[in-house]
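Below: one structure in structure tokens.
Note that one protein chain of the assembly has been removed; the remaining protein chains are unaltered in position.
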Amino acid sequence: MKKVLSVLLLAALVCGTVLCTVGCGSGKQQLIFYNWEDYIDPEVLRMFEREYDCQVVEKLFTLCEDAYTKIKNGSRYDVVTPSDYMIERMIAEGMLAEIDVSAMPNYKYIGDDFKGLDYDKDNKYSVPFMWGTVGILYNTEKVTEPVTSWNILWDEKYAGQIIMQNSIRDCIAVATCKNGFDINTRVESELQKAKQDLIDQKPLVFAYYVDETKDQMANNAAALSVVWSGDAAYAIAKNDKLAYSLPEEGTNYWFDAMVVPKNAPNYALAVKFIDFMCRPEIAKMNLEYIYYSTPNVGAIELLDEEYTSDETIFPDMEYIRTKCAVFRDLGEYRGLYQDIWDEIRATN
Amino acid sequence: MAEKVHLTNEKIIELKGINKSYGSNKVLDDINLYIRKNEFITFLGPSGCGKTTTLRIIAGFEQADSGEVLFKGKPINDIPPYNRSVNTVFQKYALFPHLNVAENIAFGLRIKKKSKKEIAEKVEKMLELVGLAGYGKRSIDSLSGGQQQRIAIARALVNEPEILLLDEPLAALDLKLRKDMQLELKKMQQQLGITFLYVTHDQEEALTMSDTIVVMKNGVIQQIGKPTDIYNEPKNAFVADFIGESNIVHGITPHDNVVIFGGAVFNCVDKGFAQGENVDVVIRPEDFIVTDEAAKSSVVNGSDILRGEVTSNIFKGVHYETVVKCGWYEWVLQNTISHEKGDRIGLRVGPNDIHIMESEITPTPTRTNLLVGKVYEEGVVEVAGHRFSCPTTGYGEDEDVDVVIRPEDIVVSDNEDDMFTGTVESCIFNGEQYELVIKANDCEWLAYSDVVRDEQTFVSMSIADDVLFVMPKETSHGAVNHFTATVTAADTIEICGRKLKVAAPRDDIGAVVSVSVRPQDVYVVDPGNGVFEGTVADVEYKGIYYNVYVDCGDGLICKVRANEEWDRSEKMGLYIHPLDIKFD
Amino acid sequence: MKKKKNGLPILYIALIIAFLYLPILVMILYSFNETSATGPFTGFTVKWYESAFRNQKILDALAVTFSIAGIATVVSTVFGTLTAIGIFNSRMLTQKIVTNVTYVPMLNPDIVTGISIMLLFVYAGIPRGYMTMLMAHITFCLPYVIFSVLPKLRQLDPNLYEAALDLGARPGYALGRVVIPQIMPGIITGALLAFTMSIDDFAISFFTSDEANLSIYVYSAAKRGIKPEINAISTVVFFGVLALLIIINFRKKKEN
Partner (left out) sequence: MKKKAKNIGVRADVNNRNKWCAVPYYVWMIIFIVVPLVMVVFFSFTDSDYHFTTANYEKFLTRGANGELIYVTTLLRSLGLALIATLICLIVGYPVALILSSKRIKRSDLLITAIMLPTWMNFLLRTYAWMTIIGRNGLLDTLLALIGLGPVEMIGTNGAIILGMVYNFLPFMILPIYSVMAKMDHSLVEAATDLGANPLQVFLRVKLPLSMSGIATGITMVFMPAASSFVIPNLLGGNKVSMIGNTIEDQFKSAGNYNFGSTIAMILMVCILLSMLIFNGKGDKEEMIM
């Protein structure tokens, strides 16, 4: 009797499990979009839903390392927007599906400058989404001197007023740039120097943030911060005492592109979605919402002067070409970077 | 005792060879019994004796490890409790707290899907039966212990079981309520004609209510019988002790109908014990007869008076409980006489009131080597082909003697040129050392060793001189007491002025005869209770026992075999049973 | 005299309670703040309540939180009660082993439980989502139910179950009609504990699922700078829980 009951219960459990998995999705087809936090105009998604009669489920990541780990361990998404170096790694590890750009009428709007980039030379796996720079966002009331160099982040005047990026590549890049090293350096001595600099800097740092930085800066909580250009523009829009500067030593400029993982549940819809995102008016909406530069030349034409003249969003291309570099996948040096990062994090 | 109920011989329950263990703890050991229809049977015993387990096996809550439970002749071992027509009243009632009184009683009926009307009627009837009419809507918590008890009984009885099992149902009630409930339960049982199986540790309860009592201890049935039988004829000291209050002492039975205990000799009605057997003697406190310290005795060759001093005297409501210290023993007696502390009194017990039972503890016999030897010459004794020097005073040359060699005096070794060589027959560790049985010179020797020795291996022994105990042969002249006596009547002789009854009738009145008495037939009793009185003159250790020489005055020395050493000049009485006096 | 003596201790208790409620009051206050969840209070508004109930992500997170908590509570209560009955009737050795293993999720830090179950899902190839979160929640709720019910079973008069059988009840009937009503307080305590644990959980959900429950939503929202929407929704949840507790207490009083 009791045995029967126990078995019944177990059966009920299993049934519930199955029913729930099946039942949770509504009748509509689904697109799972794995995106950075705060990285798209939600209205865009609603528009896509209406147009294609589907449901867009947006999942969020803070760091593209997190996104990589999840996909690597079997989580399934249709469209992901990782950064350059991570795309390079994912291609190398065979995690991405090829995207047939010829089937995408709007692909033509992507500027030629953004095609054939190092991380995806043949444009087979990715369609650029956003691009930007890393620079210093500062409060002009607290920092009266001109901000031209990364060295200002080591100035003891600003102790407790500095916010650093809580992200392995971006944080280490600040120190390599400051020292004039390649941001993808694999030279042990250069990395050790960069590490020591960051450890030395730690007492001056108020916090290590990623997405929090823009609000903290807008609230006048700190004087200097390392941010992505879009966050800088967003913060400046909220607080006009803020300014954004690209240091003379050069910096990292980056691309986030849309990719489709091999295990994507709905490849066809994913391609439609990427194409949708390439529409100039959609790209424009996104830029106006998140303040990052767009690779979409069609969109740039539509933009107001207010945006196109903003150097935070559209920096001097000469500076980009001469001083900036894109992150590359580090291959076997990833472990070394991680160890350095662990040590910086652990030191107090 | 309760009035007799008409009992048929129909067996309603039969237990056959029930065994039950919890882990290594054996709680029931080969239980065999039967319960007759309409019987009020009580399982009586202390905590952990297995009485409740037996009840639970009958109820079906426990499974016997082996054995059979028969209900009306059919085995019910595998029938679950809910299919047995047996109902139980639990010790703490086990009433369902979330149901009210009526719902509790109706529980079983509801399961049997009886109609609402029938249930209501039966519940009402039951409430009336237990005297709680109108209590149906009450909650269980609002009832007193006694009321809960009645509801528990009602809840069981409403199912019309063939047997009602009651597991110490009155244990939680106070004395007054318990007494009332005892009577009521008995009345109920007679009225309803249901078999009651009652478990209790309260002997009084068992005696009051039962038709049959089963006394249990350590999972073993000690005795089954009617209350009067159990009380009057307890089978062993445990039963005697458990049923009613008892004085239990060690005693010896020289012959049938005679027992020695407490330093006095008593007539009794028990027979069949071996000569000189160690027994337990049970005396109920109310069976003592208080007499004068110097009262006359009716026992032949001895006296049945226990003499002692009152050490306490407590009034117990209906009787006095008096403790009298007589020598080593303290006796508890109950009677209506008040004594002063310090009073010296005498105690007697009628033959019918002495209950003799086999002793629970049989003294372990002293293990030693008893060998046949021969006096070779003055101061030399030959045993097993070897000659030992030892005193031989009192023995003639070539006289056969018994020789005791204590095992601890044997030195075991491997030297081949030792006194004796032989092989190990067995080697057992006794907790302190190894006990060896060695076969040597056609004799089996008991010896001790500190090391283990394999069986069938070679071993040698040596024995020092002067450690031998030489004793006359049982049959020899020197082994027994020889007295010169005068026949004074057909059944009486006189030794040194003391009159002794004898068993064999004599017609040669006035003749001087020689009589002999074996030392082991002379029993030590308190001074004043024996046929001879004397003081210890000498004590001689004989390896297994002591020979005590008692000087009875007038040149009369009596040899007594004793298990313990006596101090010299200690006073004692000696008792000799008429049957043990042999004419030479 | 006595009253005077009580002053200091009562002040102390008041301070502690103030400390415990301060952040909650602040949070409620800021749910009515015109501008943002941090910074100065700029003006009174109820707009965040409206927008909170229009924010699909918040509503999704709430739905996930409460549906997981609800299902996990029901399943772990039923499953845990049966288990407790089973454990209680097992051999001593079995009881010891099982209870000690069952302590593990209670004694282990959440993060360790979280990553260990995550490892299981990753290597069993089970995509992490709603179901994985539910299973993880059932796993850590079960011990609370089991250990709430077990003591009640131990206190229970063992004869009650036997009495029911004796009166003709089959084991199922006896358990359902006699044992379960008796251990009900333990079952309810266990269910309440399970519900609270599930609603409040962050670390285990964080590692075992891609779905966002309220905690995970707040965690990621906190990084972006929380909008007072979150304050609004937590104010509602807080008063909901408060009301629930008051109702439970009230019912208890009534029964007594």
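Letters A, B and C mark the chains as written, and numbering starts fresh at 1 in each.
As a working rule, a residue touches a chain if its C-beta (ideal position, glycine included) is under 8 Å from a C-beta of that chain, and two chains touch if they have at least 3 such contacts.
No experiment lies behind these values; they were computed from the predicted model shown.
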### Query
Of the chains you can see, which ones touch the chain that is left out?
A, B, C
### Task
Sort through C:46, C:59 or C:222 and give me the one touching the missing partner chain.
C:222
### Query
Out of A:32, A:134, A:174 or A:222, which touches the unshown chain?
A:222
### Listed residues C:127, C:158 or C:181, member touching the removed chain
C:158
### Message
So one chain is hidden, and I want to know which residue out of C:55, C:83 or C:182 touches that hidden chain in the complete assembly.
### Response
C:83
### Query
In the full complex, which residues of chain B touch the absent chain?
22-23, 47-48, 52, 56, 60-63, 80-81, 171
### Query
So that we can see where the missing chain sits, which residues of chain C does it touch?
2, 5-6, 9-10, 12-13, 16-17, 19-24, 26-27, 30, 37-40, 79-80, 82-92, 94, 98, 101-113, 115-120, 122-123, 135-136, 138-139, 142, 144, 146-148, 150-151, 158, 161-162, 165, 171, 175, 189, 193, 196, 199-200, 202-203, 207, 214-215, 218-219, 222, 226, 230, 234, 237-238, 241-242, 245, 249
### Message
I need the residue numbers on chain A that touch the omitted chain, in ascending order.
### Response
2-3, 5-7, 9-10, 63, 65-66, 68-69, 72-73, 160, 166, 168, 192, 195-196, 199, 202, 205-209, 216, 219-222, 338-339, 342-343, 345-348
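What we mean here is this: only the chains that are shown with their structure count from here on.
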### Query
Looking only at which chains touch which, which shape fits best: line, ring, star, complete or other?
line
### Message
Going by average Cα coordinates, which chain is farthest removed from chain C?
### Response
B
### Query
In angstrom, rounded to a whole number, how far apart do the mean CA points of chain A and chain C lie?
36
### Query
What whole-number Å value describes the gap between the mean CA coordinates of chain A and chain B?
95
### Set of chain A residues in contact with two or more other chains
none
### Message
Quick check on chain C: which residues sit in contact with 2+ other chains?
### Response
170
### Query
For chain B, which residues count as touching chain C in their complex?
59-61, 80-83, 86-88, 90-92, 94-98, 107-108, 111-112, 155-156, 159
### Summary
Interface with chain C, chain A side, in the complex: residues 1-2, 5-6, 9, 13, 16-17, 20-21, 24, 37-38, 59-60, 62, 70, 73-76, 209-212, 214-216, 219
### chain B-touching residues of chain C, taken from the complex the two chains share
157, 159-160, 162-170, 173, 178, 181-182
